[in-house]
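One structure, pasted below without further comment.
Just one protein chain is left out here, and the rest sit where they should.
== subunit A ==
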Amino acid sequence: MMRGMWSSLLAALGLLRRRANLLCVGLDNSGKSTAHEEVVPTVGFSVEMFERGKVSFTIFDMSGQGKYRDLWRHYFSEADGIIFVIDSADRDRIVVAREELALMLENKVLAKRPIPVLFLANKMDLENGLSPVECSEALGLDRIRDRAWNISACNALTGEGLEAGLEWIIDMLRQAPPQ
């Protein structure tokens, strides 16, 4: 216990390497796995690890297919932050994304944990895509009051925009060290 507090204190001072668990969710085919070179639909979940600055990230890349969405909740309790990926070109299913988001935020475990959510409006390279502002409207993000959130456009194929998103998360974690 003492040790844990000590290390988080050090971490807050930026002296120690920190670790953070991110949970990556969103509808199927939105591009969650693309960022780390997976091409097939994810069955279940897969764990990815990488480092950025002094933080080593563990990302639980969840499957977005309907039958698996129910399983996201099992990973809420350890997450230090959530990445919610949206296929900005999939106008038809943005309402589905909205529903899933609402369900997720209603979850009891998550409701008690004010961890930040990063929304990625992916596939920004596609012509008919929604802009981040349109996305945020369609998802009703302005109603989220109990936690920090941010939305940025990105292209998972090229990595464009991901960096900015991650920076924001790191920033958030620094302000509120992982519990």
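Heads up, the rule we're going with is that contacts are C-beta pairs under 8 Å (C-beta built on N, C-alpha and C of every residue); 3 or more make two chains touch, one makes a residue touch a chain; residues count from 1.
Quick note on the criterion: contacts and distances are computed from a predicted model.
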| item | value |
| --- | --- |
| Protein name (UniProt record) of the chain left out of view, among "Sb:cb470", "39S ribosomal protein L13, mitochondrial", "Ubiquitin-related modifier 1 homolog" or "Coatomer subunit gamma" | "Coatomer subunit gamma" |
| Residue among A:T34, A:S63 or A:S136 that touches the chain left out of view | A:S63 |
| Those residues of subunit A which, in the complete complex, touch the missing chain | 19, 21, 42-47, 49, 58, 60, 63, 68, 71, 74-75, 77-78, 178 |
